[in-house]
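== chain A ==
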Amino acid sequence: MEAEHQVPAAPGAASAPRVQPAAATHGGDPLEGHISKTVDQSLSDLRIHAVQMGGLVIDQVGSAVQALTERDVRLAELVLSREPVVNDYETRLDRDSLTFIALQQPVANDLRAARAIARVGLELERVGDESKKIARFAARAGALGQNDPVVAVARYLRHMATLSSAMLRGAVRALDESDPALARDVLAMDREIDQEFATALRQLMSFVMQDHQFLGATIDTVFALKGLERIGDHAKNVAEQVLYMVEGEAPRKKASAGGA
Partner candidate 1 sequence: MAATAHMTLEEIRKGLSWRKQLDKLFIAIGMALLFGCLAILAILFFDLVRDGSSRFGWDFFTSFPSRKAENAGILSAAVGTMLIMVVTALVALPVGVAAAIYLEEYAPKNWFTGIIEINVTNLAGVPSIIYGLLALGLFVYQFNFGQSVLTAGLTLALLILPIVIVATRESLRAVPKAIREAAYGLGATRWEVTKDHVLPYSTGGILTGLILGLSRAIGETAPIITIGALSFIAFLPPSPVTGEFPFLNFEWLRSEFTAMPIQMFNWVSRPDQAFQANAAAAGAILLGMTLAMNAVAIWIRYRFRKKISW
Partner candidate 2 sequence: MQGEIRAQGSDTPSLSIVMEDRKTTRANPAKAAAEKLNFWYGSNQALKNINLVIPEHQVTALIGPSGCGKSTFLRCFNRMHDLQADTKYEGAITLRPDNVNLVGPETDPIEVRMRIGMVFQKPNPFPKSVFENVAYGLRLRGINNKTELAERVEKALRGAAIWDEVKDRLNDSALALSGGQMQRVCISRALATEPEILLFDEPTSALDPIATAKIEELITELRQRVTVLIVTHNMQQAARVSDFTAFMYLGELVEVDATSKIFTNPAKKATEDYITGRYG
């Protein structure tokens, strides 16, 4: 797990996961206070790993988009090299939560937490996959000329990256602090990213109508935009898991949850 140390200090809560969450909205942390300290420890470890994974994944998203828009092939390769680490996190979360369930037989909020954290791992792993795809495109796109589709929608790419990162950050922080209010904020942000995606697509369409030369790159760009939109969905799913963990009831899914 040396790779953990490579993770640049990501902004926000995710970079410093365990700095007194108790000071946040709730009086006591809902995952703690068991008679058995082993249970406290196991749940705490699960959450720390999920939050660390979140920090890494947020950085992957930002770096991948930065690599794409700034034609930084080395940054793209760094993102690709860290992808196995993300996968390792996911495997570990899955295994540890299963072990916790088998050995401690949690019920109620403990059970919800174990399940929610395992599913958060899955969502974050998919965010990692999307970042990987964007980074691959970035590695290839380094050879492109000046007037290409990426440049045409670079503004949207950056904005969507900022939005999806912010959503991820909010969701991970909500998990870290067991804060349903933060999680709800994340759910509300999803609309914005969807609108941004639709605008970017229109922009790209008018671009491709003027110039057919970059048809292949245009399709890749569409995928990159779609990937960012998907990352927003994953962030939303993470937030939903947090709500389920804390409140016991998942918020009602909207029909649009599957993406456009």
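Regarding selection, all candidates are chains of the complex that A comes from, given by their letters.
Please note the rule applied: contacts are C-beta pairs under 8 Å (C-beta built on N, C-alpha and C of every residue); 3 or more make two chains touch, one makes a residue touch a chain; residues count from 1.
On a predicted model such as this, the values are computed, not experimentally measured, just so you know.
Visitor: Which one touches chain A in this complex, out of 1 or 2?
Guide: Candidate in contact with chain A: 2, the rest do not touch it.
Visitor: Please give the residue numbers of chain A that touch candidate 2 in the complex, ascending.
Guide: Residues of chain A touching candidate 2: 33-36, 39, 105-112, 248-249.
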